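Just one protein chain is left out here, and the rest sit where they should.
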Amino acid sequence: MANPLEITDLVYKKNQKKIITDLNLTLKPGKIVALLGENGAGKTTLMRIISGVAKNYQGTVKVAGFAKESERKDHLSFTDGLTGFSHSVKVNEIVKFYQILYHDFSLKQFEQLRKFMNLDSDLRLSEMSKGMKEKLIIALTFSRKTDLYLLDEPFSGIDAMARKKIIKSIILWKQEKSTILISDHFVNEIAAVLDEVVIIKNKTICMQKSTEEIRADNQTVEDFYESFYQREEEE
Amino acid sequence: MGVLQPKDGGHVEFKDNIPIYLQIKQYLYRQIITGKLKPGKKIPSVRELAVQLTVNVNTVQRALQQMNFEGILYTKRGEGNFVTEDTTLLDKTKRELINAELDKFVHSMNSLGVSDEQILKSLSEYLKKERE
Partner (left out) sequence: MAIFNRYFTVLFRLKTKWISLLLIIQTVASFAMTFFNFNNGHVYINRQIFSNFFTLWLAIFIVQALLFIGIFYLTTCFQNERVSGNQTWRLIPIDDKKLYFDNILSSFAALLFFAILEIICTLILSAVTFTFDGQFHSSIIEMFADIGRHLQQVDLEIMFDFFGALMMVILCAFLGYFIISFLNYSSRALLDFLPQALSKIYVRVISVFIIILVAWLMIKANDVGLKIISFPFKFMFGETSGTNDDLALALLLMLLINILFWFFDTILFSKFFEAREGK
């Protein structure tokens, strides 16, 4: 089986400024991985490149062995902000959209997730709080059956209860072989569910390490992560 | 040990600077010794445990594998993991757990400059007072 994600020598520029440079990253099947970095470190950009919505980069990106953009999109599920829908649209209309356009979308799975998240299917987007919307996005993302799940800052700006629900749903609905990449600038709240952390700094990936290895060195994952950014402040 | 602080509803907080699979093992030992998981009975599935403890499935798997290897758990194919009925092994585990706790206690007492004799004395005094 091909690795869910393989990136080699990735370079991405915008307005002649390098956003990502010489980035290499491989994720193995069945892992939950955090993509950590400061705001503006390029986490979202990296996820958009993997998903094939950011263009004109150099290097190769393979998702489950596929390099072509449309095939990559087919083998990954990305938390989209649902900006393609008007505010008056209801949950079940969004679900219909997903059902028609994603052949791997499972309505049964969505219904389970929706009930787990306590979401009403007659609710409109405009009536939702930030936490509810994020829960809906997670439910939609996990209702697809893919090799790679990209969760872009799913915990930013939501309350503790919603966060717990989302973390539990990650554990409950993750398939054995699929890999989940979660970006965040804060690791504490999810450290216990992670297999690995990937730290992005200075436009590239500076560290990839197993969380249990970090703990075996008597270090917390958070301290480990912060040490990379403290070093920079000292320099 | 003191690593696990069971809160209401059986919720467990793990320390983030000790490998979690070790903490899961400790948690399960305690569950078994205190009789919450009975000898010969099935323990929750890997996923159930992962959700209950809010940890990674792979980590739970690793803990259970080791416990299988140690013999405190055994696997029935297609059914899941069961607690051993081997009482000598259970007793041994309990003793180990007690020893480990005592070890830590004595160590911290010694580091406070309390001698072994003093430990014994103050412990019996303490217990007498507590039991009244």
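Every chain is named by a letter (A and B) in the order it is written, and numbering of its residues begins at 1.
Definition applied: a residue touches a chain if its C-beta (ideal position, glycine included) is under 8 Å from a C-beta of that chain, and two chains touch if they have at least 3 such contacts.
Just so it is clear, the structure is predicted and the values come from calculations on it, not from any experiment.
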Inset, instruction - From the touch rule at the top of the page, work out which displayed chains the omitted chain touches. - result: A
Inset, instruction - Using the touch definition up top, pick the residue from A:Thr44, A:Asn92 or A:Gln208 that touches the left-out chain. - result: A:Thr44
Legend entry - Residue among A:Glu6, A:Glu71 or A:Asp223 that touches the chain left out of view: A:Glu71
Inset, instruction - With the missing chain put back, which residues of chain A would touch it? List them for me. - result: 14-17, 44, 48, 51-56, 69-71, 73-74, 78, 80-85, 97, 100-103, 152-153
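The rule is short, and it goes like this: only the chains that are shown with their structure count from here on.
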Legend entry - chain A - residues contacting chain B, complex: 30-32, 164, 167-168, 171-172, 174, 176, 188, 191-195, 211-212, 215-216, 218-223
Legend entry - chain B residues within the chain A interface of the complex: 14-21, 47, 50-51, 53-59, 62
